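Below is one structure, written out as structure tokens, with a few remarks after it.
One chain of protein is taken out of this complex; the other chains stay put.
The letters A and B name the chains in turn, as written, and every chain counts its residues from 1.
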Amino acid sequence: MTAFLQSEFFHNYCRSSSAMIGSGLMAFFALAVLIGPFLVAQNPYDNATLNLLDSYKPPMWLEGGDPQFPLGTDGQGRDVWASILYGARISLFIGLVAMIASCTIGTVLGLIAGFYGGLADSIIMRIADIQLSFPSILIALFLMSAVGTGIDKVLIALTAVGWVVYARTVRGSTLSEIEKEYVQAAKVAGLPNTKIIRKHVLPNVLTPLIVIATIQVGTFVLIEASLSFLGVGVPITKPSLGLLIKNGFDVLFSGLWWTSVFPGFAIMMLVFGINLFGDFLRDELNPRLK
Amino acid sequence: MTDVTAPMLDVRNLEMHFPLGGGLFDRLRIGRKGPRLDRSVVRAVNGVSFSIKRGEIMALVGESGCGKSTVAKTIARIYKPTGGELLIDGEDVANHDFAQMLPVRAKMQMIFQDPYASLNPRQKVRDIVAEPLLQQAKGAEARREVPARIEKLLARVGLNAEHAGRYPHQFSGGQRQRIGIARALSVTPGLIVADEPVSALDVSIQAQILNLMKDLRDEFGLAYLFISHDLSVVHHVADKIGVMYLGFMVETAPRDVLFARPRHPYTRALLSAAPSIKAKRDKQEIELTGEVPSALSLPSGCCFRTRCPFAWDRCAVERPALRDMGEGQAVACHLIDEPERDVA
Partner (left out) sequence: MTEAAKQPLLDVHDLRTHFHTFGGTVKAVNGVSFDIAEGEVMGLVGESGGGKSVVGFSILGLIDSPGKIEGGQILLDGEDLVKAGEARLREIRGREISMVFQDPMTSLNPLHSVGRQMDEVLRLHSDLDAQARHSACVEMLESVGISRATERLRAYPHQFSGGMRQRVVIAIALLARPRLIIADEPTTALDVTIQSQILKLMRRQIAEKGASMILVTHDLAVVSEMADRITVLYCGNVVERGRARELIEAPAHPYTRGLIDSIPDPSNRHERLKQIPGTVPDIRNLPQGCNFRDRCPRAQALCAEIEPKLSAQRGSLSAACHFPLNPGESA
């Protein structure tokens, strides 16, 4: 731990305001989704705690606002602040799980394509090329309309979109790693290919993935929000931030702006924080920029 | 007990051709007769033969692109040869598969050129050195002896036990090369293939590593195949020398014979081009013009004729064979038949 505190990485972190703001925002959302729901009185998805009489209350600092609902309420009398805390939980969960799945699948395919080359390489990379020539939201939309909606379906759609970037990156670094003499040394030592990949290639291709993975969580949160906004995302019973925006959007022009603007602002800050921190990681971990 | 007089390494007519890289789409050409696949090959090694006895150091010299490194990597079976025989300790391993190669790897190891790229940056020295050993040591008993052996190996190459827990980036180039040597020694091989082991090192460190390698030869009776572009290094370590050009062996001879009486024009050019710290000797100057042709399309006849100051029409037609000149020297050059042409 002390070694980390004395490292150049930590030193630069302390001097980079964007890294501090980014990681601060990320920490805020992490805390919010972990302990936030215990801090608010209302569970917006437990109908027993809702009261229709509380519907469409404005934020507390406006006329008619109620300190019990700091950011106002929606049509069912749900507290917008509580909905954001619960919604961010779902958005982040989807973003993280889809990222881990994409990263795992993409890395494995990239390793296979890069290490073995030949036919496997051609097939994997052509699929990736085709995939990249469609806008990712279109692929997700297409998949969702084919397999239906639900959190699991959203995860499948995001993973199907997300693996390509890992596969391409890993394949590229694998190709340059296997030219290095330590991989040849492992061959001369008599290591089987699977072991060479696991012990030698994999640990040395992971660093650039950290940056991609970080930023991808933000991207996935956005794609999921778009899908939910278009009505093919998460079900109505599990409203993510995107679905909150959609629900509020219906009444946005009736002057009831708070039901969609606050969730929208939450997404913005979340993705902004992730991207700021991701950029810092990119600068730190990419030796060519140093 | 194996036959002591038999060569540790016997290479016969070794050939290594690489298909041009790239996938299907990269090699697809659209010609007048419709699409076709580019099947050109890089002829890196074209029938090379030599043998090395136990305790003997054979050096291969030549310029970049002459195929010397490919020969080394093919012998170490990083590549599978496309032709010829490769006898290690009397056993032809040219077509061995992975499982058959494993016992052979205990007899033959390799030292690499780049002390920075040849060690995995994420492995500790202990694990790097133990790697070949762990592939050979089967059973808990054998594995238990590994740590003690690592310590002994590190001490032998001039490092100490504390170093075992560190990562490669904590060492200098020379120390890293020592780690690479310890790794190669771990399985007590009879043959070490050393691919330019000192060319990335500073001169003062280079001397340390060369001395260490010679000491290890004397101690363990190692045979080395020593790849280098540096004639003065080769002169210092080698018992015999092979000179390669464009994947062909153009001359082989015991060290002193080669340096005293080089016969092939390319060998003579190499010797006269090498810079020396001593005041100008009156050496026979052969100046080469032009550069090495591509291994994708070899010249007809003698591979060296495009740069040879003596070349005449016969050289374009007939490829000279390696011929024995006595005293262990063999030369592939038509000048032997017509020595009167040997006037600069």
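Convention: contacts are C-beta pairs under 8 Å (C-beta built on N, C-alpha and C of every residue); 3 or more make two chains touch, one makes a residue touch a chain.
Quick caveat, the model's predicted, so the values are computed rather than measured.
Screening B:27, B:124, B:236 or B:314 against the full complex identifies B:236 as the residue touching the chain left out.
Checked against the full complex, the one of B:38, B:92, B:145 or B:202 touching the unshown chain is B:202. Interface note: of B:97, B:162 or B:287, the residue touching the hidden chain in the full complex is B:287.
In the complete assembly, the contact with the undisplayed chain comes from B:214, out of B:27, B:96, B:156 or B:214. Here one chain is not drawn; of B:13, B:100 or B:172, the residue touching it is B:172. By the touch rule set out above, chain B reaches the unshown chain at residues 63-64, 172-175, 202-208, 210-211, 214, 229, 231-233, 235-237, 259, 269-270, 272-279, 281, 287-289, 291-292.
Here, only the chains that are shown with their structure count from here on.
The touching residues of chain B, counted against chain A in their complex, run 23-25, 73, 76-78, 98, 101-102, 105, 109-110, 112-114, 117-123, 131-132, 135-136, 180, 183. Chain A meets chain B in the complex at residues 117-118, 121-122, 125, 180-182, 184-192, 199-200, 203-204.
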